[in-house]
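Take a look at this one; I'll ask things after.
Of the protein chains in this complex, one is absent; all others appear in place.
And now, chain A:
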Amino acid sequence: MSTPAMTPPVPSREAGGHAAAALHDGRVVLTMSEDTAEVLRHLVVELAAELAGPSRPAAPARRWWQHRDDQDLDRRLFPAVHPDPVVEARYGDERRAGLRAEVLAAARRVLAAGGFAEVRIDPAEVPDWISVLGHAQLRLARRDDLRVAARARRGRPDAVAVTWLAFVRGLLVTTVFPSLAGELRKLAAEAAARGPVDDRRPPAHDLGSPRQRP
């Protein structure tokens, strides 16, 4: 399947032109530009197809939409919970299979909404969207991938897609939870009042934009 090109990372003030969310009558209205909507939906389709297929160890990635480490997809998406490998082995496979089925079902519900250019999301459907956008992102980049932002700035399609998935998910979350958005703004103001710090860690208030994330 061909994948349309995605808009490269842009500062957050410009990202609003490509994706926006607002609350209307208790529902979230998520709107995206056509190209953003098409790519994100494509990534959810790919996620669903992969989750629907048999579990198998992954070959090293040769295309950007393939996951990139030497672990199988289940372990990438649902890593060990118990630090003790013996306990984890006893508990993990069954749990992983259940979670895989749950995320697949969520992806199918999300896809049933139709195109992503304008979606109306009920509060009860929000966990599905958070889950599906997050897992679509984790399929493309490891959780500890520190270089994805740099790759996105160089225009690498997989990294650009990851930053957009993260941006739209953040947009959704802060729209659904205005109290959380308020707390994050408060933190931002406090951090600004404290002035710059010599720390490579992103600021705590960073809601993220495609340029900055993850």
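Please note the rule applied: a contact is a pair of C-beta atoms (placed from the backbone, for glycine too) under 8 Å apart; a residue touches a chain by one contact, two chains touch by 3 or more; residues count from 1.
By our rule, contacts and distances are computed from a predicted model.
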{"item": "From \"NitT/TauT family transport system permease protein\", \"ATP phosphoribosyltransferase\", \"ATP-dependent Clp protease adaptor protein ClpS\" or \"Cell wall polymerase\", the hidden chain's UniProt protein name", "value": "\"ATP-dependent Clp protease adaptor protein ClpS\""}
{"item": "Omitted-chain contact residue, chosen from A:L73, A:A152 or A:V173", "value": "A:V173"}
{"item": "Touch with the omitted chain, as defined above, among A:V29, A:V45, A:A113 or A:I130", "value": "A:I130"}
{"item": "Candidate in contact with the missing chain, chosen from A:A20, A:V45 or A:L99", "value": "A:L99"}
{"item": "Residues of chain A (touch criterion as defined above) contacting the omitted chain", "value": "78-83, 91, 95, 98-99, 102-103, 106, 126-127, 130-131, 134-135, 137-138, 143-144, 146, 166, 169-170, 173-174, 176-177, 179-184, 187, 201, 204-208, 213-214"}
